[in-house]
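Before I ask anything, let me first share the structure, which is written out below as structure tokens.
Only one protein chain is missing; all other protein chains are in place.
Presenting chain A:
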Amino acid sequence: MISNLLINQQKFTLFVDNVGMERFSDQLIQALLKQQGQNSVQSIPANPIYHLDKVLHDITDEPLDLPVRTNIVLQPLAKLLNVYTPKSIFQLVNKLKKNSNVQQVFLWATTKNIAEHFVVPFLEHLSDQIVTLLDRNHLTIITRKTGGVVTNKYYQYQLGNGDFTVREVKKSVQKPAEPEPKPEASFKIDLEEEEMVARNALKLPYERTTDADVGQILYTPDVDDDFDEEDPDDDLCI
């Protein structure tokens, strides 16, 4: 169960979604907390944000009368950014991190839904735990512990049948492409370094540049010449 890995002492957990599961994010986080017996959960902002007024009020004004050991599930980042400025979201995260009554803070960021490119990297910088959904089967979890230890693990996950299971796998490192096998021959195919330099220095006849003055026809017409432009070969009497 992934909840064993995620529900811990890390204060701020950021989900970076490259798949597109935002609409189920709240249910998913609530279910993870429930699996670990964490029943004190609060959503911020409590009410959905559908005001049409242009004034962006400050999210940090939200009242924070929290009972002890409360888990906070923030609304998905894309929705927050439609109403609040990035600055006030960063301030809220910091404020929640410093609040001693807060057990853990969860925020879901779907990269394709966020126009501001700096927001997710900055939140990654603020977070203690980053869960990145790479595709429908793989995710990574980066954990920054208070002692300074950072772990980055790669997992294969499966969603379904009422559970979210993960299995740690070794990330396959792409091997450098092997050189193509050389054809067998009875003579030497390879070139030495000196031969290579000589070959590169050699100019083939069609590559030779000619001086502009060489090979030009210089002709000064006589006074009696009657050059016919329409038939330049008229004087040849063909």
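Worth pointing out:
Simple rule for what comes next: a contact is a pair of C-beta atoms (placed from the backbone, for glycine too) under 8 Å apart; a residue touches a chain by one contact, two chains touch by 3 or more; residues count from 1.
Keep in mind that, in the parts below, contacts and distances are computed from a predicted model.
Missing from the rendering is one chain, named in UniProt as "Elongator complex protein 6" (options: "Mitochondrial fission 1 protein", "Nucleoporin Nup43", "NADH-ubiquinone oxidoreductase chain 6" or "Elongator complex protein 6"). The chain omitted from view is touched by exactly one of A:I44, A:A78 or A:V131, namely A:A78.
Although one chain is not drawn, the whole complex shows that of A:Q10, A:Q30 or A:S43 it is A:Q30 that touches it.
Counting over the whole complex, chain A has residues 20-24, 27-28, 30-31, 34, 48-54, 78-79, 81-83, 110, 112-115, 159-164 touching the chain that is not drawn.
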